[in-house]
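Let's turn to subunit A:
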Amino acid sequence: MRKTYLGAACALGLLAGGMQARAAAPIVIGVQAPITGAYAEEGQGIENAVKLLAAEQNAKGGLLGRQIEVKVCDDEGEAAQAAICARQLVSAHAIAVIGSYTSGAALAAEPIYARANVIQTSDGTSDQLLAKGYKTWFGNAAPNSAEAEFTAKYLVSVRGFKRIAVLSDHSSFATGLAQAVEQDLKAAGGNVVATDYINAGSQNFTPVLTRLKALNPDAIYFSGYYSDGGLIRAQMQQLGLNAVFVGGDANQNTAFAKIAGPAAAGSIIINVPAPQDLPYPAAKEFVASYQKQYGSLPPSVFTLTNADGLRAVMQAVEKTGGTDPDRLEAYLHSLKDFQGLTGTFSWNEKGERIGSPFVAFEVQGDGGYKILYPAAPGS
Partner candidate 1 sequence: MTRLLELRGVSKSFGGLRAVDDLSFAVEEGHIVGLIGPNGAGKSTVFNLITGVYRPDAGQVLWRGREITGAAPHAVAALGIRRTFQTIRLFGEMTVFENVRAGIHLRARQRWWQGVLGLPAQRREEERLAAETRAVLARLGLADVADKPATGLPYGLQRRVELARTLVAGPALIILDEPAAGLNEAESAALNETIFGIRDQGITVLLVEHDMNVVMNVTDHIVVINFGRKIAEGNAGAIRADPAVVEAYLGRAGDEEAAP
Partner candidate 2 sequence: MGTFIQQLINGLTVGGVYALIALGYTMVYGVLRLINFAHGDLCILGAFIGLTVLTGGLGGGHPGAALLALAFIAAIIAIAIAGVLLEIIAYRPLRRADRLAAVVSALGASMLIENGIMLIWGPDVHVFPPDLLPKTSWRVAGAAISFTQLMIILISCALMAALYGFVNHTRFGTAIRAAAIDQDAARLMGINVNRVIGSVFVIGPALGAVGGLFIGVYYREAYFTMGWTYGLSAFIAAILGGIGNIPGAMLGGVLLGLFNAFAAGYVSSSWQDAITFLLLIAILILRPTGLLGERVAEKV
């Protein structure tokens, strides 16, 4: 069914583009995403978004009169597969690749795209992705550092916590976030009383929490995932550890409240708003046509950030009037105040996204969320 739609869109595009379009080779856009595996839902979201935008563009006559052809490669969220995908998409002559969802998979593919001079735009937020300063890299999600900066400001300046403990698991995402938060907390004048790592899925966090309890923290910040976060919150209560639980964005999942049980209420989670809560008209329009096309909401805001990556690349092709990689990259790096679906942003010289709308939610007794800070965007 999706194929029929795309076929129809292609036909339309050909008609609109006329002879010129038929003569010119299509512009290939690659998608590297976890179509199967643990992150399948997110990966399919990215694939859907890219195909949707490409079809819309093709219906309008394509880019520079050339059709957009989308090539998808499933990296399963695994580094090994990601390297295979990268090589495959490079040999398919993609001018830009959207994805992947996980930092690890993006990281494994990054040098391959850099060597082949192919633009890569992914929601990966690990700082390692920026370490080499590849000019082909364009992170489309707000980096850990932005979340960390917001977190530190909220904990220290807004809430005035005096003693803060930082916990993380060993995942590449969570450790990066925790380290950035710790740094920013210290920079903001906060007192980090302990930093420690838990093993995700090990369930028994009472030993480390008991140790933290002796340190009397006002708040415990956890950068890992909701399944562990919920348990940490529950076990804090069981041990009589009366500190505020503050979770990073990976704690925002309905299961968090279920796992934490009655202890969930009052926990703070820091994240960007969900796709349907984004206040920008372009975002509302995109979410509506996504829902119309696929019958469901985009799985997360990262679907939209990757869509933003593609929108920026398309804008670059139109503005530079060609697909020369060096010119496209130069254009993207100098792009100021790009009007994204997820807010206004630009890229610095390392390809890091500057500009992102983080908020602090409070988990309610019924498992719902209430935005505490800042006042809901747009209101």
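FYI, a residue touches a chain if its C-beta (ideal position, glycine included) is under 8 Å from a C-beta of that chain, and two chains touch if they have at least 3 such contacts; residues count from 1.
Selection rule, in plain terms: all candidates are chains of the complex that A comes from, given by their letters.
It should be emphasised that the depicted structure is a prediction, and the values quoted were computed from it without experimental measurement.
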Complex member touching subunit A, one of 1 or 2: 2
Complex contact set, residues of subunit A against candidate 2: 38, 170, 196-199, 201-208, 210-211, 213-214, 227, 230-231, 234, 238-240, 255, 258-259, 261-262
